[in-house]
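As you look at this complex, bear in mind that one protein chain is not there, while each of the others sits in place.
This part shows chain A:
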Amino acid sequence: MTAQDMTAQDVPVTGADGSAGATIRQGWPDDIFDCLREFGVRQVPYVPDGGHARLISRVHQEPSMRGIALTSEQEGIAVAAGAWLGGQRAALLMQSSGVGNCVNMLSLIKICKFPLLMLVTMRGEWGEFNPWQVPMGSTTPDALRLMDVQVQRADRPDEVGDVVRHAATMAYGGGSAMAVLLSQRLVGAKVFTR
């Protein structure tokens, strides 16, 4: 992809070393944003993540939403629970590696039957350059299911909005703990180049 091929909705991702990385195509982050706004989500705790960069940016620009940067994903589980206790809906954004950080904190969700919506960008499953992402990426769905979080998955850009909308219905309407895994094929493999 060249710069000329990019649309306004494409997001260039810079590698941790400052190198140019992958480009995320298409408007699925906007579909997620529209869905969160439609459901009246007020708090969006997140650990910064390239795959969610556009969504995070839109959340911070939206007056009805509060983006809450976390130092670790498990904080976000507790923030989401606190938000619900106080009458607000939260959606928690993270990368698959962060799911492992959440496991014990998910006890809070399970024991108190808090609704939860996690939106997880996947690493370690599709053209992953960094092998250190594979152990957690490959066990992310199992780790969530072990803690009774319902797992749904979106692989194609055109299905993201629909999948998130139905997960949100189950979370906020039905009180379930839900995670939507956004596949690495969708997000785009991170490329490290010098």
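Everything below uses one rule, namely that a contact is a pair of C-beta atoms (placed from the backbone, for glycine too) under 8 Å apart; a residue touches a chain by one contact, two chains touch by 3 or more; residues count from 1.
Just so we're on the same page, contacts and distances are computed from a predicted model.
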{"item": "Name under which UniProt lists the unshown chain, selected from \"Beta-ketoacyl synthase chain length factor\", \"Aldehyde dehydrogenase\", \"Heme exporter protein B\" or \"Molybdenum transport system permease\"", "value": "\"Aldehyde dehydrogenase\""}
{"item": "Contact partner of the left-out chain, one of A:C35, A:I68, A:A154 or A:V187", "value": "A:I68"}
{"item": "Residue in contact with the excluded chain [from A:H60, A:K113 or A:R145]", "value": "A:K113"}
{"item": "Contact partner of the left-out chain, one of A:I56, A:A83, A:V99 or A:L144", "value": "A:A83"}
{"item": "For chain A, the residues touching the chain missing from this view", "value": "42-43, 45, 66, 68-72, 74-88, 90, 104-105, 107-108, 111-115, 175"}
